[in-house]
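Shown here: the complex without one of its protein chains, the others still in place.
Moving on, here comes chain A:
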Amino acid sequence: MSNAVISGASYVLVHVPNLTMVAGTTQLLERENPGSEYIKRVRDHLRTYEEAVAYPPNQTYIGNISPEELRNIKRPWYQNPLKDSSRFGRYGEIMPEDEFYGLMALSDVFGLVILEREFAEGVKQKLLSHPLFSADDVNRIKNVADEDTIKKHIEEGAVELKCDGKLVGCVRKAHDRDEALSAHVMAENLATKASAVLALRHLFKVTGISPGEVDYIIECSEEACGDMNQRGGGNFAKAIGEIAGCGNATGADMRGFCAGPTHALISAAALVKAGVYNKVAVVAGGAAAKLGMNGRDHVAKGMPLLEDVLGGFAVLVSSDDGVNPVIRLDSVGKHPIAAGAAPQAVMQSIVYDPLDRLNLKASDVDKYAPELQNPEITEPAGAGDVPKANYKMIAAIAVKRGELKKEEMESFIEKHGVVGFAPTQGHIPSGVPVIGYVRERILAGSMTRAMIIGKGSLFLGRMTNLFDGISFIMEKNPGAKKEEKMPDISSYLAEAFREFAEYLKTRGEAGAPR
């Protein structure tokens, strides 16, 4: 049985300051309070597209600088923009909001996204210049109207789409009474779908494969799509694949809060290793609801609203090519239901149990990738440096196990940790943002293995008090192994059948009982 390998990863961000105001949960809740100081002040804290592009953590996410380079940039990062920043990076891009509305429109197959006529024409031209979108893609933007018609839809409950203060479109509801198909939910879901399409298109560029080569898609965003009879019925995977051109693929959605992507990657690797599929794309789009989630604290502390981007990623899991890093399925670490919630128990289950199984020490793993939220976003809100909290626990257990001296904890964290750089887009920061970077380091020979860790807050769904943790190790490919040549058994089988037929014939002639 051949291994499953990681053939490439793409990462995209979409700067959506206006969508933040109409789709982010924090902003929507604050709008219910007519005297909200936050709503009065927040617009002054929105970043320009150029500021979002030059923001060092965003440049790290799309691959223009490494996490090590980010660590060396003085904080606050929002006051130290990257001089040589670029919209496009090795792994993807940071798309501006106007083009994204066009992408939402071309991803919408039910005529729910309406763009203002003149705006639509401008966006079409911009998307035609985009390296990953063709005239066929752009020609799907057909649902256009004048501003008055759009205003009428908004009066009837459609979600407004604005750009530079101007009304440029809307997202309509998909059903009169079904809350699962309301304008708000459809805007969220179409934002997820469109950003996932962007990530998938970049994956094709990164890996050089054609969309038709993908056999299966596992979608692992935070949102779920469905109707009032099955709110999470699905399926984003095929919907995204349809727009991205994956005509030979089918797929399904996998959820687990922030642990979703890691579960999805393990499942993809298992399907490939079992020979069910050759190429599985794991993909996720952004979470509009989480835009501006910690905005109240950012505004109160005089910071820019840093949660103004949707995040997306895609990873291609393929059958073994003898080159790309393998997903070691014997390294999977899980947090079982009965393990308990103590932090030590969690880290034991998802980090140290697999290491013990593989006879590895903590220091044998070059990089650990737990939650990788940008600390500049979480610290002002009182949540601290989440990656560092995870690294401290990993290091503390190493000390307890006698693998590390207490005074070595800081250096262990620096050497084996990764500075947080991902936007707080729920599932996006959980382990997966480093896969592209780790893959390149392993291919270059400067790294041997990394542990990808997903942690999910299952308790938020109020079905259980449990949370979840899951991990796997990606490792340098041991090299192409020649399949052991199987002997040709057809001649043996033919001989056996002949002998058996002869025996039956003899038995019949002897009148043996049947």
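By definition in this document, a contact is a pair of C-beta atoms (placed from the backbone, for glycine too) under 8 Å apart; a residue touches a chain by one contact, two chains touch by 3 or more; residues count from 1.
Following the convention adopted for this analysis, contacts and distances are computed from a predicted model.
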Absent chain [UniProt protein name; select from "EF-P lysine aminoacylase GenX", "Glycine/sarcosine/betaine reductase complex component A1", "NADH-quinone oxidoreductase subunit H" or "L-cystine ABC transporter ATP-binding protein YecC"]
"Glycine/sarcosine/betaine reductase complex component A1"
If I consider the whole complex, including the chain that's not displayed, which of A:381, A:396 or A:409 touches that chain?
A:381
Touching the hidden chain in the full complex, which residues of chain A are there? Just list them.
257-258, 340-343, 371, 373, 378, 381-384, 386, 389-390, 424, 426, 429, 455, 457, 459-460, 465, 467
